[in-house]
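For this view, one protein chain was removed and the others were kept in their places.
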C-alpha cells in the first residue's frame, strides 16, 4: 500500500480525508468505532466565542436522498472546547482545523484570538454561512465585501492558515472565492449545506441540506473555483465513497471532507482511507 | 370527487397540475400512455426564435437521487412549433404555456411577437436561465436588471400573461422575484434546474440538476417569494407524488409543474390528478 | 456500540399499526442495558437516515424491536419480509439505572411499552407496571406481561381504568407513600408533562426514556439535543447522555 500523505498549508497530513465540520461531534464520540487518528485532520464543530444552544426540536429531517438539519450551531464555546479537547488531540497526534463563526464581524476575530497559538491547530476554517445580526440576518457569505473583511480580520488576528468556507447560495461563487483569496485566505472549503425548507404539520422549518444530492453542485463549485484562485481547495458535499473522493480530487480539490455519510454508514471514513491507500499503489 | 379547478391569469384551469417545460416532449409523445387533456395546462419545451440543435452527447446522467441534463435547449424553433402543434392543442382544448428563451434580449421579444394572438396560449413562460451571448454567457436570470428588462420587453410585445421562470443559483431569489414583479410579470415559475457538474472519464460536463433533491430548495424559493410578491407562483422541482404537490400548495404555490418524475414513473401526472380529486372532496 | 448485521427472522403484526421485528444476527451481541437502543437501516429509496428503536428483547443470537408505524420509515419496515438482510448499529445510549429501590413503578404509554420491556424482563425486586393505551386493542402489546398484573388504563374505557395512564397513576400513587420507590417511564412527551405535574410536589425520583428525531444516534450531529436544567450542561444529546434521563433534569 502506497502513501497517500499530502502537503497542505506547509504541513504534511497522513491523508487527504477530513470529517466535515459539525458531523463528527466534538471528537471523542466516534472513537467507540474507530480512532480519529484515521483522519488526515479533524475539523471541529462550528465554535463561537459564546456558548450557543442552537434551535428547538425538531432539528433533523430525512429527505430520502439526503437530509435537512436545523441544529442552529449549538456548541459549548471555543474557549471551553479548547480547554477540554486540546489534550485529546495532542495525544492522538491529530492536527485540528478549528471551524469558527460569529454573529458579528468582531466575534469572528475574537474566536481567532481565543485560539492563540494552540499546539494542535492546523488551520482556522471560517464558516461564512452565519447570519449577521447587525444586518437583520443576512449571511456573511452572501457578499464579497463582508467575506473580504472577515477573512482579512481573522488573518490579522492569527498566525495560523485561514480557510474560508463559502456558502453556495450565491449568484457567483467564484467572485466570493476571489474576495477570500484577495483578503489573504490560505485555502477554501467548498461547500456548506444548501438552504432548504421542509413543511411539517403546516410548520415551515428552515435548515441546511446535506448528503448525496449536494455532490454535483459541490463539484461545480470546486471545479470553477480551482480554476480561479491559486490556493488549495477542500471539497465537501455528498461524498459517500471512494469514487466520490476521486471525483473531487480530479475536479481540483486538494483534500476532502466527509459529513452526512458518517451518520448512516459510520465506517465511511476509515473505509475510504483504506481504499485510497490500496489505489494509490496502482497509479 | 370534488372539483380541483383553479383560476389563474383570469382563466379557469381543470386542475393545478402542469408538466414542467422540457420534460414532456412536444406534446404528442406521451399520448401513447395518457391524454394531455389530463393536464391543467401544457407547458412547451423551451422555444427560441431560431431552431437549436442543443449539446453533443452524452446529455443525461443518473445521479441516484435525481439526474443531470445537458440537453442544451434543443428545439425546432417557435414558429415551426406553433405551426405544427396549435391544431393539436385546440383539438384537446388544452391551454398552453409557451416557454421561451433567447441568447439576446431581442430574441426573447421576437419569440413573444411570434406567438401573436395564438388561440391556444394561456401564458408565456420566460425561461431566464439562458446564457446571454453578449455578456460572455452570464445567465439573464442572474441579475435583477436583466430580469427586469426582459420581462418588461416581453410584456410590451404581447397581450398574454407573462410568467418569469427564475434561476435558483442566485444570492437572493426574492430580489429577482421583485424585479420580475416590478417589470409587470403576471406570475412566477420557481424553480429551474440547479447547475451542477459531473465527471465522466475525466471530462467535466456541466448541466442542470432535476429530480427529488430539488424539492426542499424549491419549497424555500416558493415560500419566500410568495411572501414577497402578490402574483401567483407555480412551484416546480422534485415533485414525485401527491404529498409533494400539497406541500408546494401549502408553501404558497397556486399551481405546480411536474418534470423528471414522468421520466421514471410515466403515469405520475394522471395519478396525482386523480388523487387530488379524491382528496378535494374530503376537505 | 458496533455494526450488527442480521436477517429478519419474523416481523409480526400485533395490531394494524404495531409490529414485533426479530432479527437473527451472526456476530456476538454486546451486553445491553435496558433502555438502550439501536439505529436501524431501512434500505429503500425513500429513506436515507437510520431510525432509532429501543431494544425490546435480546436473545442468544436474536434482537427484537417492537414498533409503531408512524411515517415513511416505519411503514416500509413493516413490509419487510423474513430473510431480508438488515443492518443495526448499537447498543447505543444510556439505559435505565437501577439503584436498589424497594419498589419500581414502571409507567408505559402506548408503544412506550417497547422502551421498558427489557427492563421488566430483567427486574429482580418489587415492581408495578402501569400501562396506558387508547383501547383494548392495545393489549396486544403486553400479552407477555399479563402475569405481572399490570394496572391498565384505556382512553375509551374498553378495558380497565377509563382515562390516561397518568391520571390512573395519580389515583394509586398515595399507596406508595413511605415506600422508597422510583418511577421508570416511557411514553409520549405529553405523558411526561402530566407525569411531572403529578410528581412535582414530592419530587419523586423518576427516569424517563426521551425520544427525539435522530440524525446519527452516536453523538455526532447534535440533532437530538434537548434542554436541561443543568447550568453546566444546558443541552444534552438524547442519543449519548440519554435516551434515559432524570425527569427533574429536563426542561419540559
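Letters A, B and C mark the chains in the order given here, with residues in each chain numbered from 1 onward.
Going forward, contacts are C-beta pairs under 8 Å (C-beta built on N, C-alpha and C of every residue); 3 or more make two chains touch, one makes a residue touch a chain.
In this text, all values refer to a predicted model and were calculated from it rather than measured experimentally.
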(message) Could you tell me which displayed chains border the chain that was left out of the figure?
(response) B, C
(request) Based on the whole complex, identify which of C:10, C:44, C:61 or C:246 touches the chain you can't see. (result) C:44
(request) Based on the whole complex, identify which of B:32, B:93 or B:203 touches the chain you can't see. (result) B:32
(message) For review purposes, identify every residue of chain B that touches the missing chain, sorted by number.
(response) 22-25, 29-30, 32-33, 45, 51, 53-54, 57-67, 69, 71, 74, 211, 262-264, 266-267
(message) To test your reading of the contact rule: which positions on chain C touch the chain that is missing from view?
(response) 43-45
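By our rule, only the chains that are shown with their structure count from here on.
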(request) Enumerate, in label order, the chains that touch chain A and chain B alike. (result) none
(message) Nearest whole angstrom, what separates the Cα centre of chain B from the Cα centre of chain C?
(response) 48
(message) Residues of chain C that contact two or more other chains, please.
(response) 45
(request) Can you tell me which residues of chain B touch two or more of the remaining chains? (result) 65
